[in-house]
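One structure below.
Apart from one protein chain that is not included, each protein chain of the complex appears where it belongs.
And then chain A:
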Amino acid sequence: METFLGFDALILARVQFAFTVAFHFIFPAFSIGLASYLAVLNGMFLWTKDEAYLRLFKFWLKIFAISFAMGVVSGLVMSYQFGTNWSVFSDRTGPVLGPLMAYEVLTAFFLEAGFLGIMLFGREKVGHGLHMFACVMVAGGTAVSATWILSVNSWMHTPQGFSINEVGQFVPENWWEIVFNPSFPYRLAHTLTAAYLTTAFVVGGVGAWHLLHGRHDNRGVRTMFSMAMWMIVVTAPLQIILGHEHGLNTYEYQPTKVLAMEGHFESQEDGIPLVLFGIPDQEAGELRYSIEIPRIGGPILNKGWDASLAGLDTVPDELEPPVAVVFWSFRIMVGIGLLMLGVGLWGLWSRWKGRLYEAPWLHRAALVMGPSGFVAMIAGWITTEVGRQPFVVYGEMFTAEAVSAIAAPAVGASLIAFIVIYFAVFGAGVIYLLRLMAHPPEKGETGPESEPGPIRSAGLTGKSPETGEPGPEPHPAE
């Protein structure tokens, strides 16, 4: 077989997909949360007429514009990756998955993109009411988009409602069963909540940074930190419950994945232990140096204290996922989730004590945890996607069958191009985002429509922006 630097086209295509989709996932996850936050801020401003909300709206809107653009361009890549690298998959699953993705484009992408211009630049042109409508449409679009694509993804984990035709294509028989496949509601709830929680930590982290820099009197800073801490204390425990429910659903439909997550190499007869840590050795089929709590694993899986369990030793080797990856990524996700809960409770405690804005250690913790949602999300995703290997459509189609008959050098060269360009371009984007975040939300904050230099609000009637100063560019050294 033709190889590129010793790798065959299959592994290169897998790395390429994992890389491009993981990079992409960061931006929409943030956009989903931020779009809703912006709609809330704008709504609060219109309702209370409190300038602090408008200030925050404009502050986060500039950040949203950059993050959204990165999401769009990295997402465009995804819609063609199926064909370039996974053409057998495309041919066979296209009849089922294609229409769902077409619905995603028609119901969500156009909605977001169509109203984004008005949300960013149109307040002066269309008035507060229609501008608010545009904000809600963008926020709704991001959530609808997540709904469709997670239905697609869930179907690949728990496929149903299809038959297979004479050329091997999955033919849709029942669309209701396809869209609402068994893992979809759990995955949707868990992933959307992850997006909101992740965004809450980013907002909280930015607020904490400004509080640590002595900006206690900035009402924008106080408001954003307070809103973020409320959001965290509500969504962090909710997310743990949803994650647990999702896990039970996975155990029902993809038990092998849960066995890998929990490190259960060996079958159990009398009580299932809960594995805290250990070093998975898949070759030997055992968990080395494991630290376990006896019997607790049963109740966690909705079984009895003395339940039995069929371990990975009952699964043929060729149907096992790479256990170590799943085992560790699951632990990273859960660990971060517990820390998030801790920060949420700490914030509640400080608030109760009336010291929410004067608690430097809480602020330090919130700052450090600022990007933790992204790590947890990627880790969770690795858990679920690696955990369903070696299948791409669980139980129906192997990943190895799905790849295009394409030359390894073509995949390898494009993989290198993706890695270099993504790090350069999105690295620059992250620097710009951090710069915007480092500058506090000031009174009279300018929005994207009145940035220095550009005339973002093209057209006839735009009133001149409210401030005379060019928008300050914070120094990176600040």
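Operating definition for what follows: contacts are C-beta pairs under 8 Å (C-beta built on N, C-alpha and C of every residue); 3 or more make two chains touch, one makes a residue touch a chain; residues count from 1.
Following the convention adopted for this analysis, contacts and distances are computed from a predicted model.
Between the names "Cytochrome d ubiquinol oxidase subunit II", "ABC transporter permease", "ABC-2 type transport system ATP-binding protein" or "Pyruvate dehydrogenase E1 component subunit alpha", the one given in UniProt for the chain missing from this structure view is "Cytochrome d ubiquinol oxidase subunit II". Within the complete assembly, A:Met101 is the residue of A:Leu10, A:Ala29, A:Leu56 or A:Met101 that touches the hidden chain.
Check A:Phe17, A:Phe30 or A:Phe418 against the missing chain and you find that the one touching it is A:Phe418.
The residue from A:Leu5, A:Ala284 or A:Ala405 that touches the chain not shown here is A:Ala405. Within the complete assembly, residues 65-66, 68-70, 72-77, 79-80, 82-84, 87-88, 90-99, 101-107, 109-118, 120-122, 125-126, 165, 167, 169, 171-173, 175, 404-407, 409-410, 414, 417-418, 421-422, 425-426, 428-429, 432, 435-436, 449-460, 462, 464-465, 468-470, 473, 476 of chain A touch the chain that is not shown.
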